[in-house]
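First the structure, then my questions, so here it is.
Partial complex: the chains shown occupy the same locations as in the complete assembly.
Labels run A and B following the written order; every chain starts at residue 1.
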Amino acid sequence: MNIKPLADRIVVKPIEAEAKTASGIIVPDTAKEKPQQGEVVAVGIGRLLDNGERAAMEVAVGDKIIYSKYSGTEIKLDGTEYLILNERDILAKL
Amino acid sequence: MNIKPLADRIVVKPIEAEAKTASGIIVPDTAKEKPQQGEVVAVGIGRLLDNGERAAMEVAVGDKIIYSKYSGTEIKLDGTEYLILNERDILAKL
């Protein structure tokens, strides 16, 4: 991928949450304001530490992550929507 | 469990507070806005220090904890509700 996020930023491709019941019916979900899942497609070189070094990133390209829904900046590359996040906006890896 | 929180985050399974009197009657409790209990089900690798190292976590999987009721982010995994907290939102271990 021809994008390189700076410092401790990552580029993530959101994964659409499935809003189907077990029987396959799509239900409107008012409680869906939950964290979102995504796949990491690019990672920065790490946050700059006070001593001038870079902290190792905890995530790598290909990781599935959970992140806070309202964080990050949307970008569109070659017609696809991505999100640029700070590593601290990532809650967990799956 | 197939979830790994980042940095100094933990995943906790809330424990329902019992709202029964000794005689077993369920009473509405207006004063129940108290801290909540939970069980730690996953822990991160620790907060990043200024020197680039990670601080050891004070809690481990299986610990019963007390945490501030309104902190953290709710997630649902395999139909069960969990909470992702920062270690600093944990008040005490039981």
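The working rule: a contact is a pair of C-beta atoms (placed from the backbone, for glycine too) under 8 Å apart; a residue touches a chain by one contact, two chains touch by 3 or more.
Keep in mind that what you see is a predicted model, and the values were worked out from it rather than measured.
Visitor: If you can see 2 copies, how many does the complete assembly in this structure contain?
Guide: Copies present in the complete complex number 7.
Just so it is clear, only the chains that are shown with their structure count from here on.
Visitor: Compute the distance, rounded to whole Å, between the mean C-alpha positions of chain A and chain B.
Guide: 23
Visitor: What residues on chain B touch chain A, complex-wise?
Guide: Where chain B meets chain A, its residues are 2-7, 9, 11, 42, 45, 48, 50-52, 73-76, 84.
Visitor: Over in the complex, which chain A residues touch chain B? Could you list them?
Guide: Going through chain A, the ones touching chain B are 34-35, 47, 49-51, 53, 55-56, 58-59, 66, 68, 87-88, 90-94.
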